[in-house]
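Shown here: the complex without one of its protein chains, the others still in place.
Then we have chain A:
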């Protein structure tokens, strides 16, 4: 892990020795690949603006000749978009805030407090990063069932509060802060809580931003757990609602489904634009998280 350039992702600042390819060929190749990468997204947006009747007409239009919001009105008519969006927002928001709290506190304890069983407890946290959710989903479902939390939003939220990766990341973050700060505060008579509260916690914001943005990105798009836990439509999150919308409709209403996809993408794209840096840092130092 230490080799993955943990928290510094400087841009490529140096010019490289001569390459095999001519510069124009490299840029042309990269442009083609970028178009292939973004093409499906562009198609989704432009097709969602065509009327349901002509959505499947070929050729596809980059800019619809006759843009229509009919599909968007359609998607609001077919599924309760507001309810799905509210559910998704509640689940994602509470998980993100919850993870920032649990990871911030536990990360600080592992980095700056002394207590018994510190090493084995940290090893336990690290070990759970290796355990895929899909493998434990059956017992997790049964644990939640015994707490009467299946088919509730809380059942999605509570198990996601502890985050092994976030704890690891925040521990690294606190370890990177100068130790003298805390020792100076202790000398001035601050207890352990005051030291945390007024010295270290205020410095943790960038690290917490990484934890929060990653949590948002992952849980906003999450599909597997909601599919298993949420059985009644009123508890669906957006991805679940969209997949079932696609299943319920015939091929005729592509643009309605795509309008729903576009709506559900908006917050993810917003986070991509605003929080690209913490997102990139998180993804490169994490990976294991997914």
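Rule of thumb we're sticking to: contacts are C-beta pairs under 8 Å (C-beta built on N, C-alpha and C of every residue); 3 or more make two chains touch, one makes a residue touch a chain; residues count from 1.
Keep this in mind: contacts and distances are computed from a predicted model.
Entry comment: the absent subunit's protein name, as recorded by UniProt, is "Sugar ABC transporter permease", drawn from "Chemotaxis protein CheA", "Paraquat-inducible protein B", "ATP synthase gamma chain" or "Sugar ABC transporter permease". Of A:87, A:172 or A:264, it is A:264 that touches the chain left out of the display. Of the candidate positions A:87, A:102 or A:172, contact with the hidden chain is made by A:102. Residues of chain A that touch the chain left out of the display are 1, 3-5, 9-12, 14-21, 23, 26-27, 29-30, 33-34, 37-38, 40-41, 43-44, 56, 58-60, 101-103, 105-106, 108-110, 113-116, 121, 124-125, 128, 130-143, 145, 158-159, 161-164, 167, 183, 186-187, 191-193, 196, 217, 220-224, 227-228, 238-240, 242-243, 246, 251, 254, 257-258, 261, 264-265, 268-269, 271-272, 276, 279-280, 283-284, 287-288, 290.
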